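Of the protein chains in this complex, one is absent; all others appear in place.
Note that the chains take the letters A and B in the order they are written out, and that residue 1 is the start of every chain.
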Amino acid sequence: MDTMANSRTKPEPDHGSHGHAVPLVYQRALPMSPGKVAIWLFLSTEIMFFTALIGTYIVLRFGAPGGTWPTPAQVGVVEWLGALNTFVLICSSMTIVFAYEAAKSDRVRSARSWLLATMLLGLVFLGIKGVEYKSKYSHGIYPRFPRSLMHDRADLYFVSNFSSQLKQRIADEEAFSNQSPKQAVATLERLYLIQTGLVNWTEKKVGMSDDPQMKRLALESFAHQIHPLSKRPDIDKYLADEQTELMQEQQQLVTQQEQLESDLATAQQQLATLSDEIAQLESDRKSLVDDDGNFPEPGEPEQQRKAQLESTEQKAKSITESISSLNQQLNPIQRRLEAHSAFNQLEKGINEHFHLKLPMVIPSGNTWANTYFLITGFHALHVVIGIIVFLLLLPLELNRRRAKVMENVGLYWHFVDIVWIFLFPMIYLF
Amino acid sequence: MQTDAPSQSSPTSQHRVFLVVFGLLVVLTGLSFWIANSAIMENRILGWSVMIGISICKAMLVVAFFMHLWWERAWKYALTIPTLFMGCMLVLLLVPDIGMRTDHYPRSRQRLSPESITVPNAPGYNEPQPKSSPSQGSKT
Partner (left out) sequence: MSDMSTQLETASKGRSGNPILRFLGSYVFSTDHKIIGLQFLFSSLIWFAIGGMLALAIRWQLAFPWSDMPIFGPTLFASEGGQIPGVFYNMLFTMHATIMIFFVIIPILSGAFGNYLIPLMIGAEDMAFPRLNMFSYWFMWPAFACMIGSFFMPGFGPTAGWTSYPTLSLITGDAQNLWILGLIFVGISSMIGSINYMTTILQMRAPGMRMFRMPMTVWALFITAILQAFALPVLTAALFMQLSDRILATGFFAPEAILVNDTTSISGGGEPLLWQHLFWFYSHPAVYIMILPAMGMVSDMLSCFARKPLFGYRPMVYSLTAIAGLGFVVWGHHMFVSGMNRILAISFMVSTMLIALPSGIKVFNWLGTLWGGRLYLTTPMLFSIGFVSMFIIGGLSGIVMAAPPVDIQIHDTYFIVAHFHYVLFGASVLGVMGAIYFWYPKMFGRMMNETMGKIHFVLTFIFLNGTFFPMHFLGARGFPRRYADPYRFEEFQDLLPLNQFITLCAFLMGAAQLIFLVNFFGSLFWGRKAGRNPWNANSLEWSAPSPPPHGNFDFQPYVYRGPYEYSHPGREDDHWPQVESAEAPDSQEIPSPTA
């Protein structure tokens, strides 16, 4: 930059006095230093560069399938931060103008302080940008290999990716909790609940249902609970309906269970009575021992009771079995209801609320992240280059002779500002 | 923003111009921020056009005054107009093929496309589509 900005000294014509080379005079097409011509040409190439980048953003955005494109809120873009950054850059544009004006009129100290102000404002811009990037990173909104956390739609690929990432997370947490127990227990409990109450439930529900509408709702409500994109009354209703339905079912099952348990209790009581009676009868019989030491054959009542005992045992066993099967039915429902009560009220979804960074559904979210990082990244790179140039200029004496350099650097900085002027509404407000 | 700001002992008329431009830029930024959160955005196309219009105004203010093009000679047109023309042309010629790419997606590609999860009649998930219907209409 400073190489380009340095203007040549224009030597006076001096014909033929040197041995083999003379300083030459030139005619200029434009009334300005070559440095300024070059910086303007450079800026027009930069316009084409950013046209390609922003054009890519525009066509990918408006060509996104079915009009899907995440709103700023869905990807956690904070509008006022963007507006603040715009303000910061506008301020820096003005300070560099004042720095140039000061240098032009040989006010060296003033030029330096304005330049310093410009540089600090550039750093503030980068700082805010850094905060935004960090928030994108902590939400998992960025491209990565083997695939990003963002899924374009709630389908079984999403569920299976979610499931495998969750398993990985659980394994990690378990290893961690072995090292320092108690700390990770709450997290681990929550992860188990997500696994049973959400993932397994949704997989089962989608696998067993034949109704595509139900499948869609099940998958979408799952995605919604992980990372809600907007208010979805249909999903809220679906979840509420499911909750009441499950509560009824649970009630029924619990009643059944109680019934069965009372049956079991009766049967066990019966068993106890029967075995008492059998024991009584047996001891009665054994008291009638003959000389050869033989007991009399068991009598009719005893045999009857023994058969009864067997059948009651069978019955008790079957009741126990049905209780356990009932428990198997009841358990997922209970887990699901626990999940309902734990996760339904979360305004921002599980990912956001517990900082979990698990796969989520943001339609066109990948393309959003790609273009966002592309254009803001290259813009930030230009800001960094500008700041480096300011750093190189700061130690110099910014007098009238260097005003041309200041002007060229200012032109570049204004261009960076203009790019941001277009990026601000496109990224933050559209 | 700067404690040891230089004393503007003799603010020239240009300085006043710069301050006015700065004020306008701030106001316009606020305006587009306000529009984004106002009822105008219910008509999104209108809102977008107004915001881009505001951005163009801001960019022209910066170019004209901060970058001194207002005071430059005719070369400014020779440089800026072809560049802007070429930039606009590049983007516009991308529109039919990429900006409207989902309008003519084949059925096979629609299935893989990121389906809007709010579309009520979305096809079933992961169910094999009947392959014998390639001539189905384009997506709505």
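Here, contacts are C-beta pairs under 8 Å (C-beta built on N, C-alpha and C of every residue); 3 or more make two chains touch, one makes a residue touch a chain.
In this text, all values refer to a predicted model and were calculated from it rather than measured experimentally.
Among B:Val27, B:Met60 or B:Leu90, only B:Leu90 touches the chain that is left out of the view. Among the residues B:Val17, B:Leu31, B:Cys57 or B:Ile98, only B:Ile98 touches the chain that is left out of the figure. Among A:Thr202, A:Ser221, A:Gln257 or A:Asn366, only A:Asn366 touches the chain that is left out of the view.
Interface note for the absent chain: among A:Gln27, A:Gln179 or A:Ser287, the touching residue is A:Gln27.
Chain A residues in contact with the hidden partner, per the touch definition given at the top, are 3-4, 6, 8-9, 11, 13-16, 18, 20-30, 34, 37-38, 41-42, 44-46, 48-49, 51-53, 56, 59-60, 63-64, 143-148, 150, 152, 364, 366-367, 369-371, 373-374, 378.
Against the chain not displayed here, chain B makes contact via residues 83, 86, 89-90, 93-94, 96-98, 101, 109, 112-114.
By our rule, only the chains that are shown with their structure count from here on.
For this pair, chain A with chain B, the centres built from the Cα atoms lie 26 Å apart. Residues 1-2, 4-7, 14-15, 18-19, 21-22, 25-26, 29-30, 32-33, 35-37, 48, 51-52, 54-55, 58-59, 62-63, 66-68, 73, 75, 79-80, 83-84, 86-87, 90-91, 94-95, 98-102, 105, 110, 113-117, 119, 122-127, 139 of chain B touch chain A in their complex. Note for the complex: chain A touches chain B at residues 30-31, 40-41, 44, 47-48, 51-52, 54-56, 58-60, 62-68, 79-80, 83, 86-87, 90-91, 93-95, 97-98, 101-102, 107, 109-110, 113-114, 116-117, 121, 152-157, 206, 212, 215-216, 219-220, 223, 229, 361, 363-364, 407, 410-411, 414-415, 417-418, 421-422, 424-425, 428-430.
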